[in-house]
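All protein chains but one are shown at their positions in the complex.
== subunit A ==
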Amino acid sequence: MTSSEQQTPAESSLNAQLATAMPNRSRRVIGSALVIAAFLLFSLTGLLGYRVVTNFSGVQPEASDNVMWSLSQVEVDASDFNNAVKEALLNPDIDFNRLRLRFDIYYSRVNTLRSSAHYRKVDAIPAFTASLNRTWDVLQGTIPLIDGPDRALAAALPELDSQGDELREHARILSISGLKYFVQSADDNRAAISRMLLQLAGLAVLLFATLTALAVYVLTIYRKSRMRGVALEQANKRMQTILTTSLDGVIVTDMNGRVLEFNKAAERTFGYKFSEVLGRPIIEMVSPDDALQHHLSHAERIQNRETGTIEGKGRVTLQAKRANGEIFPIELSIQRADDGQQELFIAFLHDISKRVAAENELLETRDRALAGERAKAEFLTVMSHEIRTPLNGLLGNLTLLHDTPLSDDQTRYVRNMDISGRVLMRHVDSVLDIARFQSGALEFDIACTDLGLLLTELINSQIGQAEQQGTQLCWNWVGTRMEWGRTDRAALEQVLLNLLGNAIKFTPQGSVDVEIERLPETEDNKPVIELRVIDTGIGISPDDLDHVFDDFVTSDTSFGRATGGTGLGLGITRRIVEGLGGTIGVESTPGEGSTFWVRLPMEQGRAPGTTPTADAHRPIADKLTVLLVEDNDINREVATALLRKDGHTVVSAHDGQTGVESAANARFDLILMDIAMPGMDGLQATRAIRCGDGASRNVPIIALSANILPQERERFLAAGMNGFLPKPLNIDEMRDALFNLPASPQRTDTQIINTAQLSANRAGMGEEVFQTLVERFRSEVEALITEVSSLTGDSLDTIGARLHTVAGSAAIFGASRLRHTLLAAENSAKAQDRTETRRLLDELPVIWNDTRDKLTSLALAA
């Protein structure tokens, strides 16, 4: 007992209950046993007491008194009879009736002694029995005399008298032995009573002991329950203290959501007093009106132990209502518990309105910042577009001007203007790059690159600039060479150009060294190449070192002004390096020089079999009829001039609406469509042409746009355009685009087979193989046509891959028209445009007929 008491304070009240639960049973057994023993003892004592009392009070049938009386009377009766006999002897004339009466009395008495069961007990004394029998025999013998005539009786008197002494002696024996017996029996009785009293006393002692034990037991139980009560009270107090001081609101309810506990924090949070909510349904009180039904039905689901409720799911965020009607957010967790009598719900909660407000503020700030960033990027894009358009006009006109007869001076001015224009264009491009990087659209074209060649060409291109400054320029490998690396050559060039340009700019009359080294470490199993641009220039102050790679930073305002620059160069450089997975950094001592380093992980590349030589002369497309839709007069003029120079026929339209009308009236081979136009823009116009039934509804449309962001191109294609040309128009890009124009079914005969491609491939594979392949191509296409002739519904969407394979074969034989139609069908299949797919597939048999005829005649012609 003591041990469990000592443990109690150390354990929780719950554990304490468990600890005392075990001895309870045995204690209850002891208690019951004590009660039963006390009851038994009490009954025994009562019984014994009753027996003693009845023994004393004589309630019990008692005949012994009377028996003793009768015994004592025997002697009297015998004496009386003897006296009557003597009297009759002395007086012969006496009436014998008196003698007879005395005999009868005497006889009756003795008979009683013989016949009564109560006298039989005295038979145990032999003298008694002998005397009684003797007396009885004498009396029996006397009866005939007594009943006989008086004379006979008178004669027998002396004999009777002689018997008298003996009878009296026997009577005395009877009397004395009876007395003896009853004295003995009284003694026995007394002994029995004293035994009973002794037993009674013993029982009383036992009863007392039992009652004492019972009292001790009850006292123990009382003490124990008091101690438990005290411990429970302490536990309750502790619990109350915890509840009161808890910063979280704690609400305890019964299964029906009626409040049992509501701590101080909950009072503060909701503005209700405990007394106000006690026993009331809490959900109705603290739920916002619009969420009440939802909360009630959710509570019902928790009650029914359905899954997917917030019970036991940790903290959830909810809206709640204060006493004053204010709606605020809380964080809540609900647990089910059992207090031993009923199931409870315990809710822990706290007001998170401040946190939510802070979060919202942070979100707003972030959104504002992001919106600002987007606006900036948008602004840059728009500005660059707005600058590029007129610049485009300028440069285009300069190109045209250059081809006109000019004096030497004029030619020089034109070239200078052209250079300045292109520098300006580069700046604009830089800004556009920033916008592009900001939008996350960085795409690299990773290919095997000759690092040495790249550096040589780079240095050569900058030597002129360096010499003007009196700066020496050289590069060298450090350590083991790695001639070929897989990287984006253009991007790396731009990076180095920026660094080199800066170094030269800030190192007048000094030297700039470029070192390239393969570092011993690797990154993702790729060798790391470090490029260092080391100058002996003016250096960078430590304050500026940290943000030389930030956007719009120039080292020194005055110097920056003197040297020029947008301050975007290093920002762009950093972005490119990071985009390539590398790092960039700088070390510098003002007045002594700077070292910019770039570390790029790049796989080791392998030298291709043949080094690509300078671009071959670009092929010029066949003479085409082109519809040019462009709102800007200068741009329209430049584009027209460029197209005409290559022999194409140009019809121009100055806005979208006019363009759509022209496309409807005549069939062109190609439409060049400006995107940004007032009124109907290029995309709208394209949709109008594609959806209409004009003559040019199926001809290729190429977008002209200064906006070259990738997602924009997606929009162009989605609107039904087939290609894209960036502005300002570049003659080479334009020629490429026109030459690789997507096929159109209504193209002229010459485009069914691209004979140049065919003959090139034919020569490559040899005549025998060629003929075999032609046969295979034929059966392949004819199988396809049979296969797709009856396709409808879903299967039209899945035919794309099949079409693509055949299109690949068509490319080998220069079957351009067939190929383009197949690819167009593939595209529409992918776009799930079933009408268009069906339409294109229906054209296949006619095209194939033409292709096959042409192919056959060409194949035979060889």
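Convention: contacts are C-beta pairs under 8 Å (C-beta built on N, C-alpha and C of every residue); 3 or more make two chains touch, one makes a residue touch a chain; residues count from 1.
One rule holds for everything that comes next: contacts and distances are computed from a predicted model.
Taken from the listed names "Sulfite reductase", "Oxidoreductase molybdopterin-binding domain-containing protein", "FtsX-like permease family protein" or "TusE/DsrC/DsvC family sulfur relay protein", the protein name that UniProt assigns to the chain not shown is "Oxidoreductase molybdopterin-binding domain-containing protein". Of the options A:V35, A:L101 or A:C474, the residue whose C-beta touches the omitted chain is A:L101. In the complete assembly, the contact with the undisplayed chain comes from A:S116, out of A:S72, A:S116 or A:T129. Taking the complete complex into account, residues 58-59, 61-63, 65-67, 69-70, 73, 77, 80, 101, 104-105, 107-108, 111-112, 115-118 of subunit A touch the chain not shown.
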